[in-house]
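Input: one structure, supplied below.
Note that one protein chain of the assembly has been removed; the remaining protein chains are unaltered in position.
Letters A and B mark the chains in the order given here, with residues in each chain numbered from 1 onward.
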Amino acid sequence: MAEVEKGAEYWRWTESRWTNPEMDWKDGEVVSAGVDVGSVSTQAAVMVDGKLYCYSSMRTGSNSPESANNAMKWALEGTGLTIDDLHATVGTGYGRVNVPFAAKAITEIACHARGGNFMYGPGVRTILDMGGQDCKAIHCDERGKVKAFLMNDKCAAGTGRGMEVFADLLGVHINDVGEMSLQVEEEPPPVSSTCVVFAKSEASGLLRQGWPKEKVLAAYCSAMAHRVVTLLERIGVEPEFAITGGIAKNPGVTNRLADELGVKLAKTDMDTQIAGALGAALFARALYLKKIKGKK
Amino acid sequence: MIANYGYKDGSGDFFISIDTDRCDGCGDCVEACPADIFEMVEDEFDIEAENDVAAVTSEHAKKLKYSCGPCKPASGFEKAELPCIRACGPDAIGHSW
Partner (left out) sequence: MITAGVDCGAKNVKVVVLKDGVVVGKAMASAGMDTEAAVEKAFEAALEESGLSRDSIDKVVSTGAGKDEPQFVDDTVTDVGADARGMHHLYPEVRTVIDVGAEEGRAIRIDANGKVVDFAINEKCAAGAGAFTEAMARALEVKVEEMGELSLKSTQAIPMNAQCAVFAESEVISLVHRKTPKPDMARAIHDAIADRITSMVRRVGIEEKIALTGGVAKNIGFVKSLKEDMETDVIIPDEPDYTGAIGAAFVAADD
């Protein structure tokens, strides 16, 4: 691993964009979009006739409308599409009412269920979204309609923010935290404090005792997994079970979570961070089709 | 649909659940709660729904343990006697703690 300069931002995950190389939007009829303005990250997803065409994922700036604009412009970069070409857009997430070009705002719970249903298929019944500043558990039906949900945005434990605090403490890049935590021969006992502030002092103590970084990370990842398992008890875990959001990319948490629950995780080729934006784009498409049907 | 508002932190589980299929939108809980934690909102999950449903305000959802504290004396209390639960005719409200 390359030397990381002093004062580096270990928590800073990689921003990304993608365009489907096998599609041309000019061949399609309806271009719908969804923007998920979260407190930490913003995603924009564009669908052409109900198929994912392009998306972007970037850090949310200090201003929601600007973040929404930037994310959408970046998603559309190089495609020839502009915001004016979008037939319908739905905003979701924490800053959902601040998406200037959106026709409607829909709660992120509904969008995650719909997006998860699209990403993982209609068999998905439980979706756990572990975002930057919250954790959502959703129970849904085969159409992606919500049957029960809970959202925890009060406490940083079990969120990406909590993991960022640990990445920073240990000087390990957030993208490497999961893999690194799996490099232990034996699972250490989980960090006993739930509260991130107390867990951080506990981890500092373990480091002073000479624990290697990967062991401390393993102890934290398993604590986070255990915490989420107890949170899921409230709505129950019915298979298939899928994890979305940034933490879904952290195998240190997801593998331990699946082990503890005794379930296999539903798989997808898509970027799990865009589930909310994808659901919003699907709602946008449905709203647009309803509108033109009404006009005819 | 069962909407769970609240959180779990190091000190415990603090959730209020609202069964939106049972909630008839009467708003009696909003009146009954001494801490003003409830509000009536559009049912965002069911576009065809005719009436509003009760929800916990996002401000209070993050501090339920404290907002509900005065109704839950340390010496003990009955959940069935909580003002919100008593006020709810269709029995749509639940407390996790």
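One rule holds for everything that comes next: a residue touches a chain if its C-beta (ideal position, glycine included) is under 8 Å from a C-beta of that chain, and two chains touch if they have at least 3 such contacts.
Fair warning: this is a prediction, and the values are worked out from it, not measured in the lab.
Engineer: Touching the hidden chain in the complete assembly: which of A:46, A:177, A:196 or A:266 does that?
Structural biologist: Reading the full complex, the residue touching the unseen chain is A:196.
Engineer: If the hidden chain were put back, which of A:133, A:222 or A:273 would touch it?
Structural biologist: Of all options in A:133, A:222 or A:273, contact with the hidden chain holds for A:133.
Engineer: Of the residues in chain B, which ones touch the absent chain?
Structural biologist: Residues in contact with the chain left out: 9-11, 59, 62-63, 66-67, 69-70, 72-75.
Engineer: May I ask you to list the residues on chain A that touch the chain which is not drawn?
Structural biologist: Listed in rising order, the touching residues are 62, 133, 154-156, 161-162, 165, 193-198, 205, 208.
Methods note: only the chains that are shown with their structure count from here on.
Engineer: Just give me the whole-number Å value for how far the CA centre of chain A lies from that of chain B.
Structural biologist: Roughly 27 Å separates the two chain centres.
Engineer: Show which residues of chain A lie in contact with chain B when the two form their complex.
Structural biologist: 106-107, 109-110, 145-155, 157, 193-195, 198, 227, 230-231, 234-235
Engineer: For a test of understanding, state which residues of chain B touch chain A in their complex under the given definition.
Structural biologist: So the residues of chain B in touch with chain A come to 1-10, 13, 15, 44-45, 61-63, 96.
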